[in-house]
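Please find one structure pasted underneath; my questions will follow.
For this depiction, one protein chain was excluded, whereas all remaining protein chains were kept in their positions.
And now, subunit A:
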Amino acid sequence: MAGGLVSVTERSEHGGPCLDTANEESVAHIQPSVGIVLGESSVQQPGTLYVTTRRLVWLSDDDLECGYAVNFLSLTMHAISRDQDAYPQPCIYTQIDGCDDEDEEYEENGTDDGADDEVLDNRGIIDDFSRVTEMRLIPTDASSLDHLFQVLCDCAALNPDPEGEQEGEGEWFFDQHEVMSNVIGGDHANNHIDLAELLMQDPRFEDADEEESEE
């Protein structure tokens, strides 16, 4: 499926990302001179950010085989970060979710940090991009952040979860009294039903006769 962050090693003849035109992917915005930070790693720059209608793609300006992409389906959150305690430069902060719920307990390699997305080996190099959960995009031109944020919002909205992916329902939590008052057909405006009293009085809640143990 979407799968989180992936490495991009190929480019089109124009130097940009190879687009999935069958999936109607087109470039919505290009931001030059952008650094990228994956998880806890140090910033990689300079690069060019391509925001397409399907993905965020960052391509290194120096290394033509170095690039990263993440599908909007995996981009769970993005934000403008201007807090210097969080990161010294203003940037777009994003969270990536590539995995399918459940087991997020990874047996990671040598790192001790215990942070939830530690994917660095003991040389500080990322060896599994799909487990990167935080990414920062640092444009040299900080004034472009507002527009960039909006472009990401717009393109994210173009990528809702596909039909059928959310089959079934999640857990439903009801207020107990609400449920009981509906079942018994009580007065909806009256929320002061004494449940115990109702159960005592309503013949439907009598114990079944032992000989006819139906139902």
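Everything below uses one rule, namely that a residue touches a chain if its C-beta (ideal position, glycine included) is under 8 Å from a C-beta of that chain, and two chains touch if they have at least 3 such contacts; residues count from 1.
Throughout what follows, contacts and distances are computed from a predicted model.
Per UniProt, the protein behind the absent chain is "Sm-like protein LSM2"; the candidates were "Sm-like protein LSM2", "Glycosylphosphatidylinositol:protein transamidase, GAA1 component", "Transcription initiation factor IIA subunit 2" or "Probable electron transfer flavoprotein subunit beta".
Mapped onto subunit A, the interface with the missing chain covers residues 75-83, 85-87, 93, 95, 97, 101, 104, 134, 149, 152-153, 156-157, 160-161, 166, 178, 182, 188.
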